[in-house]
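Notes for the one structure printed next.
A protein chain is absent from this complex, but the other protein chains hold their places.
We just call them A, B and C in the order they show up, numbering each chain from 1.
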Amino acid sequence: MKRIYAIESVCMNCQLCAVFCATGHSRSKDIIKAHNREKVLPRLFVEEKRPVSFAVQCRHCDEPFCVQSCITGALTKSLEGPVVYAEEKCVGCWTCVAACPYGAIRRDVDRKKIAKCDLCAELTEPACVANCPNQALVYEERGS
Amino acid sequence: MEGRWNRRYDWQYDRIPSGCGLAAIISEAGRSFGGEEIIQSICVLHDRSNGLGGGFAGYGIYPEKRDLFAFHVMFESIEAKELVDAYFDRNFYVEESGHIPTRKIKEITNAPLLWRYFVKPLDDSLQDCELCEEDFVTRSVFHINGEIPGAYVFSSGKNMGAFKAVGYPEDVGRFYRLDEYEGYSWIGHGRFPTNTPGWWGGAHPFTLLDWSLVHNGEISSYGINKRYLEMFGYRCELQTDTEVAAYLFDLLLRRHGLSIEVACKALASPFWSDIDRMPEEERELFKAIRMVYGPALLNGPFAIVLGFTGGLIGINDRVKLRPLVAARKDDRLYLASEEAAIREISPDLDVVWAPKAGEPVIGRVRTGEPEVVGAEETVA
Amino acid sequence: MYTLLQPDFRIKRDEERCIRCGVCVRQCAFDVHSVDTDDGSIRSDESKCVACQRCETLCPTRALTLEENYHVANENYNWTGGVLKNIWKQAETGGVLLTGMGNPRPYRIYWDHLVLNASQVTNPSIDPLREPMELRTYLGSKPDSVEVVKENGSLKLKTKLAPQLRLDAPFLFSAMSLGAIGYNVQEAMARAATEMGIYWNTGEGGLHKDLYKYGKNTIVQVASGRFGVYKDYLDAAAAVEIKIGQGAKPGIGGHLPGEKVGDLVSMTRMIPAGTDALSPAPHHDIYSIEDLSQLIYSLKEATEYTKPVSVKIAAVHNVAAIASGIVRAGADIVAIDGIRGGTGAAPTMIRDNVGIPIELAIAAVDQRLRDEGIRNRASILAAGGFRSSADIIKAIALGADAVYLGTAALVAMGCHVCQKCYTGKCNWGIATQDPYLERRLNPDIAAERLSNLIHAWSHEIMEMLGGMGINAIESLRGNRLHLRGVGLSKTELDILGVRHAGAS
Partner (left out) sequence: MTKYAIIGNSVAAVGAIEAIRSVDAEGSITVVANEPYHVYSRPLISEYLAGETTVERMAYRPADFYEKNGVEAILGVAAAGIDFDKKSIALEDGQSVEYDKLLLATGGKPFVPPIVGLDHQDIFTFTGLADAMKLDEAIDRVKDFVVIGGGLIGLKCAESLHKRGVKVTVVELADRVMAAVLDVDAGRIVEKSLARKGIDVVTGDTVEEILGEGGSITGVRLKSEKELPCQAVVIAIGVAPNVELVKDSPVKVGRGILVDDMMGTSVPDVYAAGDVAEGRDVLMGVTRILPIWPNAYMQGRAAGMAMTGSPRGFAGGLSMNSIELFGTPLINVGITDPRDESFEILTRSEGDHLYRKVVLRDGRLVGAIVVGEIDRAGILTGLIRDGVDVSDFKEELLRSDFGHIDLPADVRERRLFAL
C-alpha cells in the first residue's frame, strides 16, 4: 500500500505538515479558523533535534498493535491497508497510545478521543505530503 | 568615407528585403549558346521582379581572352575612371580597355559609364605582395570598390562576365546586347527590392573573380557571415546578402579547398538531429563542418544559383523557404524559381524536380576545359 | 558599542492571521522571531532582519510582511542612507565592509538599451514548435578550416579538432565552490546540467567524490588556492578552467573562514578542517602571460589534450587585449566575468567599483579577436548578472558563445538576494554549511527548478531566434545586426558595434 515516508535529509523542521494536517482535519478547512478557533490537533508528530527533524504519522502497520490493543473496536485494519479509526467508538483509554511503537497516535485530551493519520482518505495525496515545501514527505508504495 | 558613390546607400543596402526571380542554364557538354535563351527564360518571371534591378552572368563568353581577367566597372564620373585607369596602369597589364557594348533602349535610363578591361596582374605587383593572381585580383576589387570614389567593379573573372542594371531583366539583357554573346552557362536574375530605388551596383549577380551569384531570399545570418568573412580579409562593401554568399563560396571553395558538396553542407548544413543519426565517420565530419563553419551557415530563406568556371550550383536554405526548380534535357541543366521559366525555353524536358532543402544541384561541364574550381568530383 | 544604525526593515505581523505555528521562529537563522512564553505570541526583532523573506514565504497564512524601514537616515542625493549606514557600521567596527551577490549599483545595464530584431513579411519567422530550432553549441578551439578528402567514394575528415564541450543550450552554471555554497546546491546544479546537456562549474573548492559521477557535465576549476586539485579531479571533469579573476572582485582573492571548513569541505578542498581557506589574489606561479601559457599547457599535458582549458578573468579596462593574450597563450575558452558578477563574499567597495560591464567586454573581446583573425581559436563565455533569456540572446548576438549563470541559478533555487552569503546563515540553505540550514535546499527540487529555468529560457531563445528567421544559434552568434541600441551614445554604440534603433 501507499504510505507516507519522511526524508530526513531534507526535512527542515518548518512543521507546516502539522499545520496543514490540522487544517485538513478541521471542520472549516480554513487554516486560520482551524488553528485560532477550532484548535484542531495535527495527526502527526514532528520530531526535532537540530539539525535533524522529521514527521511521524501512523504507519498503517500490517499487524497493527493499536488495532489489536483497541478495547472498543474503534481501530480496525481495512482490507485496503489503512488502519481506520472510528472516532465515535473511541473512549480515550489510550491503550493504542501505549501500544503504538511509532508514537504516532495523539491524544485529544479535551475530547477524550485519539487523533491519528487517516492518509487524508478524501484527498489524492495526504495534506502533509502535498504541502511540504521541501518534499521531505512522500506518499508512495515501497516494497511490502 | 562619407559621400562616396558606392557608399551612398550604405545603410539602405544592408539586407534589402527582396523577392526575386532567378534562372540558369548550363550545357554540361560545354556547348555554347546565345544569351537570348536566358533572357527568354527570366522574362517569364517578370512578376517576381519590380524593375529595380536585373542582371546576368555568362560563362565562356570571352574565349579569345580566356587568360585575362575581364573587369566590368561602372563609373559615376570621369574622375573615377581616371583613378581606376591609373590603378590598373600601376598594377596590371591592360590588354584592352573600352566601353561595354550596350544598346540604347527607353526602358533603361541613367546608365553610369560602363567600362570593360581585359587585364593581367603585373608580375612585380604579385611579387610585391606575395599573393597569387586570384588573391591579388580580389584585393584589387576590394580596393577599387572600397577606396576609389565613384567606381564599382561588378565583374572580375576570366572568360566570363556579369551584366546588370536597374530595370527588368529582359530589358537589361537587351540593353547589354546579350544576344550577341555566346556561352556554355548563363545565369539571370530579376529583383524585387521593397524599400529603395535601385542602384545599378545593387542588382544581381554579385561576382568576385569568376564566381557569380544570384539570390532570392534574405539571409538572417548576414551579420555574422559578414564578420566571419572580414576575419579572412573580405570587405563586404555592399552589405548585401548576395555579396556575402558569393564571398563565402570563394572562401570555402577556392581558399579552403573544400569540395562543392562539402561547401554546400557548410552553407546549408544538415540539422543536428540528422547528423546525430549518421554513421560515425560521417557524423564526425559533419560535426566538424558545423563547428568550424557555424559562422558561415547561411540562415534564412534563400534560393541561390552560383556560377563559376565550368559549373553551376543551385541550392536552397536548409528548410527550403524559397522556390527552386531544376530540370534536365539532353546535356542541359536548368534551374529557375518557377518551372514555367524552364518550360518556356525547353517545353519537353527529360526530368523536372524540386531540389530538397539544403541539397545542392550541381551542373558541371564534363568534357575538356575549362578547369574546374573546387576540389574533387561531385555529383548532383 | 551602542549602535547608531536603524533596522533596515520593519516586520509586520497580522495578529488576526498569525496562527502561532512558529514556522518563522524555526526558519530564521538570524533569530529575528521568538515565542513569547507568557502568552504564546510571536515577537520579532527587526534589527537582526536581513530581508531574506524566508519567514514571509513560508508563513502559511501570509501573516508577515516585510517593509523597508522608511526613514533610516536623513538621506540626500550625495549622502544616501546606504552611505551613512556604511560609515556608522565602519565607525562601530573598524572593519572592511563585506557583502555578497552582485553589484547593486545603478551602472547602465546595456541589455536594457538593446533591442532585438524580428522578421516581417519579407522573411518568414520560424515556429520552433513546428520546425527544428537548434541551440546546440560547441565550446573549444576551432581551426580556420577543415580538410576533407574522398576515400573509397566517401568523404573523410582529415583535420583533428581540438576537444570541445557540447552544450544543448548556450548556458552553463557559474563557478560556485563547495564552501561558498552547500553540497546540495552543487548536486542540484550537477544533476540539472546533466539532465539539460549543459555544464556546471565546481568553483575553486574541489569536487566532492559523490559528484564525480556528474563529471561529464562538470568543469573543474584550478584557482590560486589550488584547492582540491589533483589527478582524479582533472580526470573526472569535462573541462578545466583556470580562474584568474572574478567579476565581483577583480584583483583580489578569496577567503573561506575556518568555521565553514567542516569535514565535507575539508575533504573536498584537501585542507585541514577548521583552517581558513585562502585563495591568493594572484596565482603565485602566474605573474605574466607566459606563465599562464605554461599552466594552460601543464593542464593540457596532465589531461592528455582531451579536455578544453578555459581561462576565466574579470572584465577590466583592457579586457580585449588580455583576452587576446589568453587565446594566444593557448586557452580554448575565455570566460569573462563582468562587473555585475556575483560572489559569496567580497569587500563592498571592490564589488561596487571595480571592473566593467559585461556587455562592453563581450563586444570588445569579440571584435578584438576578429580583428586579429583568431576568434575561432577560442570560445567566449560571458558571465555576470544575466537575468533573462533576453539578456542571454543579446550577449550571444554581441559575440558570446555561451553564458554562465550564477545568480540566476541561485535565484531559481530560492535565493532572495539578501546579500548575506558571507554570514554562512543563508536561510534558503544555499550559501551555508550549517547542517540545519543546508537541508532546506532539497537537491531534487532545486535540480528540477534549474532544469525548468533552462528549459524555459531555451524555449524563449528559440522563439526569439525563430522570430528573427534563424534556426541555428550560430547564425546569431556575433550577429550584431539583430541588435539595435536605444538611448545610447555614439561611443557606446561604437564599442558595442551596434546601430541605433531606427537605422535600418
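Here are some notes:
One rule holds for everything that comes next: a residue touches a chain if its C-beta (ideal position, glycine included) is under 8 Å from a C-beta of that chain, and two chains touch if they have at least 3 such contacts.
Everything numeric here is computed off the predicted structure, so don't read it as measured data.
Note on the chain not shown: across the whole complex it touches A. Where chain A meets the omitted chain, the residues involved are 3, 5-6, 8, 45, 47-49, 52-54, 56, 59-62, 65, 68-69, 71-73, 88-89, 91-107, 142, 144.
In the analysis below, only the chains that are shown with their structure count from here on.
If touching chains are joined by edges, the resulting network of the protein chains shown is an open path. Looking at which two chains touch through the most C-beta pairs, you get B-C.
The central chain here, found by comparing per-chain C-alpha centres with the mean of all protein C-alpha atoms, is C.
Distance between chain B and chain C, defined via averaged C-alpha coordinates, is recorded as 46 Å.
Averaged C-alpha coordinates put the centre of chain A at 43 Å from the centre of chain C.
With centres set at the average Cα position, the gap from chain A to chain B is 79 Å. Annotation for chain C: no residues touch 2 or more other chains. Touching two or more other chains at once is no residue of chain A. By the touch rule above, chain C contacts chain B in their complex via residues 119, 121-124, 126, 131-132, 134, 136, 138, 142-148, 150, 154-157, 159, 161, 164, 370, 373, 375-376, 397, 468-472, 474-482, 499, 503-504. Listed in rising order, the residues of chain B touching chain C in the complex are 11-12, 14-15, 17-19, 194-195, 217-218, 220-224, 227-228, 230-232, 255-259, 261-262, 269, 271-273, 281-282, 284-285, 287-295, 297, 299-301, 318-319, 321, 375-376.
Interface of chain A with chain C (complex): residues 9-16, 18-20, 31-32, 34-36, 50-51, 131, 133-136.
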